[in-house]
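For reference, the structure discussed in these notes is given below.
A protein chain is absent from this complex, but the other protein chains hold their places.
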Amino acid sequence: MSSATREALPQGITWFKYAAPQTFFPLAGALAPWFAAIAVVLFVAGLYIGFFVAPTDAQQGEAYRIIFIHVPAAWMSMLIYLVMAFWAGVGLAFNTRLSHMMASALAPTGALFTFLALWTGALWGKPTWGTWWAWDARMTSELLLLFLYFGFMALQAAIDDPRRADKAGAVLALVGVINIPIIYFSVKWWNTLHQGASVSLKSAPTMATTMLTGMLVMVFACWAYAIAAALWRVRCIILERERRSDWVRDYLGAGR
Amino acid sequence: MNWGSAADFFAMGGYGLYVWGSYAVTAVCIAIELVSLARRRRAAGGPS
Amino acid sequence: MLEVFGLGCSRGERVLFRGVSFKLEARGLLHVAGANGSGKTSLLRILCGLGAADAGEVRWRGEPIRALRESYWRELVYMGHANALKDDLSATENLLLACALAGRAATPAAAAPALDAFGLAACAHLPVRALSQGQKRRATLARLALSMQAPLWILDEPLAALDVAAVRYLEDVLLAYADGGGSVIFTTHQDAAIGSRVPQRVDLDAAAC
Partner (left out) sequence: MLGTAGVMRSVIARDLTLAWRRKADVFVAVLFFVIVASLFPLGIGPEPQLLRAIGPGVVWVAALLASMLALSRLFAADYADGTLEQMLLAATPLSIIVIAKVIAHWIAANIPLVLIGPLLGLQFGLPGDALAVLALALALGTPSLSLIGAIGAALTLGLRGGGVLLALLVLPLYAPVLILGSLAVEATAAGLAAQPYLLLLAAMSLAALSLAPWAIAAALRISHE
């Protein structure tokens, strides 16, 4: 944060204090294990409900149990891109490096969930329609979202200067987030016009309550996991970026 | 409890390959991410 | 009037300079000195609003240039190391475009004397790629003749690749411009005296760390 902006801010706002990587680093270190613990607990609970409490589905038999990971992964892939774009916007608006670091920290986890959504979608599609890839509207948008994630990560990897990489990635993330609804709707029209509405991955057969709770628990589990992973990764990014600074040297020296 | 025996559980009504395929890959991916994070943390924290 | 407070800049992990402050009044000449790689070009780019500084602020007529943007750039002429010339266009076409970008309408008739003054009368209509390095530099500098009313010139190595006659002529232009109320910031490796005047000086080697 350039000194000029800090003076310009009224002293009342102290949460800007956490915008400095140095003060956020220990906070992230403290929070991450908690979120990881919550994730483990929720995963176990969600899987238990999904496999042992939720009944067998009338039409799809046992294959539908894939939704307990497919739907959360799909939602997370979308949510993480939105959060990434939010941090990118904040980073550009307030010129805070930490927000950019947060966006870069989220990207790999978002790409991971997008890949999982595609993988589990294909494995779910095979028993229900007989083909691994049925060019369903949601799956096709998910594939394009995966390309957007790879584009963001590839752009940041291609730029050496961290400051430029942050800002360039941020612009791309914002352009991407504006295009996601456009991509989704054009793929939806494309799907319905070509194949008619017959083949579309319905989110799930009429959901028994236990199925729904199982899925929601899994969503929160993925959510907690994503936060933990992002916080750990942002700590790595902070250490890599601030390697020269004294506080990192002391921390590494002491924390050996 | 839905499953008579462990065998039923793994057979998953004949869809075992797909259901366990999904969950196994999920577990593997999460493990890969955690390992890469740990390795990156060690590299970042190593001799600067 | 340009004011600079505590400018700091780093390239990657190498800190180039810190705490650079100075004031440049109208009619002022400022020589930015420093060894190669001391950040002279980075400082000039920050002063233009192209580069981003780690710390400090640049104010033009009391307003931070970050806020002024176009109204600051309208009053600024910046010349970097690179000759901002398109090889496929002629010296005249390049000059007319430079004036258009600066918001001043210029006609070929107005461009001709500027190019003549810099000894390019004969090759004004040749594509620039046919010119020598010295001629290209003079084609870039010809723009100065048409920017006499811009209050601030920031020139990176203006005297490089010029022959003796061109150097003397450029010094006369700078002196005439300064006397007319303009202020100039420049870098050079030759001696910094412009004609008889000894310019203000900012030494980046001293500000390095």
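General observations
By written order: A, B and C. Residues from 1 in each chain.
Just so it is clear, a residue touches a chain if its C-beta (ideal position, glycine included) is under 8 Å from a C-beta of that chain, and two chains touch if they have at least 3 such contacts.
Nothing here was measured: the structure is a model prediction, and the numbers come from that model.
One chain is not displayed; in the complete assembly it touches the shown chains A, C.
From the options C:Leu85, C:Ala192 or C:Ala207, the residue with contact to the chain not on display is C:Leu85.
The residue touching the chain not shown here, chosen from A:Ala20, A:Ala45, A:Ala168 or A:Leu252, is A:Ala168.
When the whole complex is considered, the residue among C:Gly6, C:Gly51, C:Pro64 or C:Gly134 that touches the unshown chain is C:Gly51. Mapped onto chain C, the footprint of the missing chain covers residues 48-52, 69-70, 73-74, 76, 78, 80-89, 93, 96-105. Contact between chain A and the unshown chain involves residues 92, 144, 147-148, 150-151, 154-155, 158-159, 161, 163-164, 167-168, 171-172, 174-176, 178-179, 182-183, 185-187, 189-190, 193.
Basically, only the chains that are shown with their structure count from here on.
For the pair chain A and chain B, the distance between mean C-alpha positions equals 18 Å. Mean C-alpha position of chain B lies 61 Å from that of chain C.
Averaged C-alpha coordinates put the centre of chain A at 47 Å from the centre of chain C.
Counting partner chains per residue, chain C has no residue touching two or more of them.
Interface residues of chain B, counted against chain A in their complex, comprise 1-3, 9, 12-15, 18-19, 21-23, 25-26, 29-30, 33-34, 37, 40-41, 44-45, 48. Interface residues of chain A facing chain B in the complex, by the touch rule stated above, are 51-52, 55-56, 61-63, 65-66, 69-70, 73, 108-109, 112, 115-116, 119-120, 123-124, 126-127, 225, 229, 232-233, 235-236, 239-240, 243, 248-249, 252, 255.
In the complex of the two chains, the chain C residues touching chain A come out as 6, 12-13, 52-57, 64.
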